[in-house]
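For reference, the structure I am asking about is given below.
Every protein chain except one is present and positioned as in the full complex.
Our next item is chain A:
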Amino acid sequence: MSTIFGIPAPALYGQILIGLINGSFYALLSLGLAVIFGLLRVINFAHGAQYMLGAFAAYGLLSYAGIDYWPSLVLAPLIVGAVAMAIERTMLSRLYGLDPLYGLLLTFGLALIFEGAFRYWFGTSGKPYSPPAQLTGAVNLGFMFLPIYRGWVVIASLVICLGTWLLIEKTRLGSYLRAATENATLVQAFGVNVPRLLTLTYGLGAALAALAGVLAAPIYQVSPLMGSNLIIIVFAVVVVGGMGSILGAIITGYVLGVLEGLTKVFYAEASSIVIFVVMAIVLLVRPAGLFGREA
């Protein structure tokens, strides 16, 4: 068996794949967080709960309405996005202009409420959610077996991240979003309905989290705690990438996912802290993050 740095090659490739899959979720979730923070200046602690809600929406659609995976990829983000827009209109919008701590506390409270409610209804054990028949099985890449569903998650995540980046960087709506991030009042003084833009942005960010939740459901099972387990890592990814930086969130998500996977191979004991060590170093060297704009 071939080895790389003394590690069996299949084990190394396997961990890189796991890193890429985790990185896909880090990238998707941190992308939504970055979009929301960039425009609303809200540190959305409910993001993990919205990821969990996406997974439960898919689970509920299948269990109670017989709607399977593919329609759920669209329906679950729409449902969670609509709930998020209602939250933004009725609650978050009252906190704009105040200290960001208020938004953080509100969304943290909402996350606790959602998690508590779903724990009450479904318990804490994971609910199984099968991948679609078209994505079961594995392919032999020669150097390792790749589970098809996991390969799909990596590709889908890349496409979604690229699509979101293009939306923000190359469209008129995206230029409104970028401009409003800098000076929302002036953008509104040009005739753009900025309050509606804020609502849509929060809905979009939450929908991205929900989409990640649907993609995650067949891999990690559906559990009320699945979001809270992930959200702290995702915040670290956003900080490393640069708060509000879309490109930073995407690249950092994948890189840190792979770094975490490689750490499992070479020094497994450090794998759960490596992302936070990187965050601490980046904060010391470049407080605005790798892709953030220095104030």
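Keep this in mind: a contact is a pair of C-beta atoms (placed from the backbone, for glycine too) under 8 Å apart; a residue touches a chain by one contact, two chains touch by 3 or more; residues count from 1.
Here is the rule we go by: contacts and distances are computed from a predicted model.
Engineer: Given that one chain of this complex has been left out, which of "CU044_5270 family protein", "4Fe-4S ferredoxin-type domain-containing protein", "Menaquinone reductase, integral membrane subunit" or "ABC transporter ATP-binding protein" is its protein name according to UniProt?
Structural biologist: Of the names offered in "CU044_5270 family protein", "4Fe-4S ferredoxin-type domain-containing protein", "Menaquinone reductase, integral membrane subunit" or "ABC transporter ATP-binding protein", the one UniProt assigns to the missing chain is "ABC transporter ATP-binding protein".
Engineer: Looking at the whole complex, which of A:Ile160, A:Val194 or A:Val234 touches the chain that is not displayed?
Structural biologist: Spelled out, the listed residue whose C-beta touches the missing chain is A:Val194.
Engineer: Per the definition of touch given earlier, which of A:Thr3, A:Thr136 or A:Ser175 contacts the omitted chain?
Structural biologist: A:Ser175
Engineer: Given the contact definition stated above, which residue among A:Ser63, A:Gln134 or A:Asn183 touches the chain not shown here?
Structural biologist: Answering carefully, the residue with contact to the hidden chain is A:Asn183.
Engineer: For chain A, which positions touch the chain that isn't shown here?
Structural biologist: Residues 172, 175-176, 178-179, 181-183, 185-195, 293 of chain A touch the chain absent from view.
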